[in-house]
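Here's the structure, in structure tokens; my notes come after.
And then subunit A:
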Amino acid sequence: MNLYDIIFYFFAVVTIASAAVVVFSRNIVYSAFSLLFTFFGVAGIYVLLNADFLAITQLLVYVGGILVLILFGVMLTTNVVSVEIKTGTMQTLPATIIVALLAGLLGGIVWTTDWFVGKRLSEVTSQTTSKEIGTALITTHVLPFEIASVILLVAIVGAAMMARRERSNTNI
Partner candidate 1 sequence: MENILQLLSNPIVSAVLMALAPLLFILPYALVTIYIEMKMAAHIQNRLAYMQTGWHGTLQPFADILKLLQKEDIIPTAASKFLFILAPYLVFVGTYSSFAVLPFSSAFIGSNIDLGIFFLIAVSSLVVVGLLMSGWASNNKWSLFGALRSAAQIVSYEIPSALAILGVVMVSGTMSTQEMTHFQDGGIGQWIIFGGNLPLWQKLSLIPFMIILFLIYLVSSMAEVNRTPFDIPEAESELVQGYNTEYSGMKFAIFYLAEYANLFLVSAVVVILFFGGWTSPFGTFLSGPVWGAFWFVTKGMLFVCLNIWLRWTLPRLRVDQLMYVSWKVLTPFALLCVLAIGLIVVM
Partner candidate 2 sequence: MTAQEIHDIIKAQFSDAVLEVKIEGARDPFIKILPEKIKDVAQFVRDHAQMKFDYLMCLSGVDYKGKLGVVYHLYSLTHGHKIVLKVEVSTDTPNVPSVESIWKSANWHEREAFDLFGIHFEGHSDLRRILLPDDWEGHPLRKDYEVPEFYNGMKVPY
């Protein structure tokens, strides 16, 4: 077991353990904070996969953006501590079906993917990924990229509109 493996298992344990806390914790704030370690662990695994751009984006978007947003939402909720989250079993049948379908899908992907094995981090020559990602985004994948940006723009305009409508009724 070399350093690479140790780090990998470390991140894997961090990710799974904290994800379990997210699901099983009865305190909504603990769940939210635990999400931090899940995101962090995933980012670590990305680094091990030599996907440095993805890893940093994961940190920036999920930790810096989404997690903070979730925390804001959670903290501004009244009586944060006393919110009872149901962690019992309910609606077993639909849940089983959905989980089974999902598991099947994931399993299929795992089975059919041509896994890139044999090479370790030390053997892969460290090279930049951002250049390739950038080039790919504005050449081969330019259409999805543009569509995504338009959708985001629409979302921003919509959010601004919703925020404005409340104001327009009052003359502040």
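The candidates were selected such that all candidates are chains of the complex that A comes from, given by their letters.
Keep this in mind: a residue touches a chain if its C-beta (ideal position, glycine included) is under 8 Å from a C-beta of that chain, and two chains touch if they have at least 3 such contacts; residues count from 1.
For clarity, every value in this text was computed on a predicted model and none was experimentally measured.
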Touching chain, any copy counted, for subunit A within the complex - options 1 or 2: 1
Contact set on subunit A toward candidate 1 in their complex: 3, 6, 29-30, 33, 36, 52-53, 56-57, 59-60, 63-65, 67-68, 71-72, 75-76, 80, 128-130
